[in-house]
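Handing you this structure, nothing more for now.
The complex appears here without one of its protein chains, the remainder shown in place.
Here is chain A:
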Amino acid sequence: MAARLLPAGNDPIRPGATRALSLSVDGEPIDGVEGQSIAGVILASGRLSWRRTSSEGKPRGLFCGIGVCFDCIVTVNGERDVRACQRRAADGDVVQSQHDALPEVRA
């Protein structure tokens, strides 16, 4: 088990009607709910990471959740470096994970 969206029926806040949306993330369709962030949709699908670091190729995903750390950046509809925790998902968004190789070889 991992991150997940609380099913509406179990939620004490009595959620009203929502609209579904679907993203393509690295070519794979992922369903979410309108109003979620891109990070929220991906996390709730059970995927915890969507970026590889430049130097060591380590996986990263959500960390600060409020737009401060830039760990969560993705390419959205061709626009690079978009913070997935801050950008609301729009139905049909095409999201690609980023791995930016280092510009130079390190000693």
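Basically, a contact is a pair of C-beta atoms (placed from the backbone, for glycine too) under 8 Å apart; a residue touches a chain by one contact, two chains touch by 3 or more; residues count from 1.
One rule holds in what follows: contacts and distances are computed from a predicted model.
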Suppose you had to identify the omitted chain by its UniProt name; would it be "Polar amino acid ABC transporter, inner membrane subunit", "Protein FixA", "Acetone carboxylase gamma subunit" or "Pyridine nucleotide-disulfide oxidoreductase"?
"Pyridine nucleotide-disulfide oxidoreductase"
On chain A, where is the contact patch with the chain that was removed from view?
1-7, 10-19, 33-37, 40, 43-44, 48-49, 53-56, 58-71, 73, 79, 81-83, 85-88
